[in-house]
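Of the protein chains in this complex, all but one are displayed in their positions.
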Amino acid sequence: MTDTLRDLATQLDQFAQERDWQQFHSPKNLASALVVETGELLEHFQWLTEAQSRELAQEKRDAVGAEIADVLLYLIQLANALGIDPVAAAQAKLKLNALKYPVDRARGSSKKYDEL
Amino acid sequence: MTDTLRDLATQLDQFAQERDWQQFHSPKNLASALVVETGELLEHFQWLTEAQSRELAQEKRDAVGAEIADVLLYLIQLANALGIDPVAAAQAKLKLNALKYPVDRARGSSKKYDEL
Amino acid sequence: MTDTLRDLATQLDQFAQERDWQQFHSPKNLASALVVETGELLEHFQWLTEAQSRELAQEKRDAVGAEIADVLLYLIQLANALGIDPVAAAQAKLKLNALKYPVDRARGSSKKYDEL
Partner (left out) sequence: MTDTLRDLATQLDQFAQERDWQQFHSPKNLASALVVETGELLEHFQWLTEAQSRELAQEKRDAVGAEIADVLLYLIQLANALGIDPVAAAQAKLKLNALKYPVDRARGSSKKYDEL
């Protein structure tokens, strides 16, 4: 994890400890909370056209930013609870995706790799 | 954003450009993809007890790590598409949460702040 | 509940009992499974334009139908586990929505009632 994410993880640990919230923070529950937050994020976009979603007004953009924050905070807590480094996992996944989606076959296609 | 997340964002940009995928990557679609990935993450936990979720076998833990990676990668792409710094947003949210959940009232309670 | 949904609920009960699955089917777990299935449903649409989503090929439509089935089956099981009649709840909600979204104010707007 980067120093910054590690720092966020430490702050979140302390935040939960001070409130005696570790009892609620099983990986199962954190994964649920993560999904719930992404639902709140998606809610901002559900009736927008794609074009509208590319041109959010500032107020809406701030609201979306607050939801992105919630998602990141639960993701860090979940990764931390499981002893997983999310950045290392992301870098490994990027390498895998390069193999699964070769440029020549994936260009301009939204198909999954098993359909390419 | 930290240098590491910025670096991931740059790699993801290049990855999408090489495959002509920017056409699919509206914020609306990225938010949908983000939710879909968190659903795949939650699937690993849906029938586990909380206790079991705290003691994942290595194979399961690796599979969960790959889903955490997918969530982080879409979150970075969404934030980047909107010009939002997810780490700055998370730090701002942490400060807000400290106000919303004062230690003395929130201790040991899973209630939302408007129910405390 | 309608006779048909009641019949599905009875079949699902029996299905779970024969497999000794009631231990897994807490409302909490069923709600998670429900979200996971809607994620799988959304996956079919995530990279489509809205126009494309209105004109699915038959194969895709069948795959979406199978996901709709999964969502309905978990929804019935969740409602049944809680002693809630989903159809009565839906009819009550429709009446509420008619009050929240008066025709003259809601026409052509996707805003939520608290923003109208």
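Order of writing sets the labels: A, B and C. Residues in every chain begin at 1.
Keep in mind that, in the parts below, a contact is a pair of C-beta atoms (placed from the backbone, for glycine too) under 8 Å apart; a residue touches a chain by one contact, two chains touch by 3 or more.
Since the structure is predicted, the reported quantities are computational estimates derived from the model, not experimental observations.
In the full complex, chain A touches the hidden chain at residues 24, 29, 32-33, 35-36, 38-40, 42-43, 45-47.
Against the chain not shown here, chain C presents residues 2-5, 8, 11-12, 15, 18-21, 23-24, 26-29, 31-32, 34-35, 38-39, 41-42, 44-45, 48-54, 56, 61, 64-66, 68-73, 75-76, 78-79, 81-84, 86-87, 89-94, 97-98, 101, 103, 106-110. For chain B, the residues touching the chain absent from view are 32, 35, 39, 47-50, 110.
Note that in this section only the chains that are shown with their structure count from here on.
Put simply, the C-alpha centre of chain A and that of chain C have 25 angstrom between them.
With centres defined as mean CA coordinates, chain B is found 2 Å away from chain A.
Each of residues 24, 29, 32, 35, 38-39, 42, 45 in chain B touches at least two other chains.
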